[in-house]
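The complex is shown incomplete by one protein chain, all other protein chains being positioned as in the whole.
Showing chain A:
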């Protein structure tokens, strides 16, 4: 019953209030019922009703002039039929600029305002529908990406585990190799010790051959002595020419023992071109140089190489692990929806510059002439308290001339594809990147529809 009364009263007031009060919304209508007097909405003052909208400000709260510009801080309600209604500061009433799409704010000005609400409404509805479609599609893609993210995460975890396994295996192998190398080294050492005699033997051999060649025993081999004692394997009969002898002497006309050991001795030991006259092939004492030593040395070298390879592999794997671990410690969003961005790069060309964003890594700018400048390395998420994932901060890029280092704020917006939309530099060396991706789509947006007063 009570409800009926209220309805009746409202109905009555609507009937009586035939004069429309300019600049108020329906919900404020009750304050402006035509009576003898008007009470300022803040209750501060009572004025005759004809002073409402008389283009003179009486109320401190501006409530007596909702339809004129008389009150500072007042507000004017554009009903904007066909579009969104909204308030504008009343200082915009009759200022020669069309603010309300229904032109209601310029009822007494030179501005020729057209009612554009219907068009705007249509356009906005189309826009909103487009946005909704984008959002729907974006959210669908986002869900996919989240699912893929889950897989990717698992994959990465598996990869990590695999790597860790590999690392463990490698560690075992490494230990094995270290042991083997150690063993080989020990063996070589032993062999060498054992072959010490052989070594002396070898020295003796060198000396004895030298002495054979050194006919006059003056401690030097001369060209004549070489020509006398050395012959070609292939053609023993032919004597060496002086030039050939000089060549064998390493370009000189004589040599001492130490020089001999470095030159002619090698040729004799190799046994493929020259020999001592009257002998066959390699001097016997050379051919039987200790095979144990050589083998031991070979083994030691091989083990060393193998160990180095394994160590390298181990290091690489460990680096991969720490890399992966670092990547996995980054916050990829509540559902790890941003994970897929990692290891991707996106480019945008703006006139002569090409900008590259590699999310969670860095932002760079490359000029047409080819110099690349870092605009910042991955820092942190820097969004709003409500959605910290709406912006990324990349910091400590290349320093500016006389200024701080370059840094970049990446704003993530909802879209159906992942791409850079724009790059701006509002202040020098401070970049703002608009980055569109489905994973930035937020379902909350969906609740904002079009409010229209039709």
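Simple rule for what comes next: a contact is a pair of C-beta atoms (placed from the backbone, for glycine too) under 8 Å apart; a residue touches a chain by one contact, two chains touch by 3 or more; residues count from 1.
Please note the rule applied: contacts and distances are computed from a predicted model.
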Its UniProt record identifies the chain omitted here, from "Rab proteins geranylgeranyltransferase component A", "Histidine-containing phosphotransfer protein", "Glucosidase II alpha subunit" or "Ribosomal protein L17", as "Glucosidase II alpha subunit"
Residue touching the undisplayed chain, where the options are A:258, A:384 or A:402:
A:402
Sites on chain A contacted by the missing partner chain, in the whole complex
50-51, 53-56, 58, 69-70, 72, 89, 91-92, 94-97, 108-109, 351, 353, 367, 371, 373, 398, 400-403, 424-430
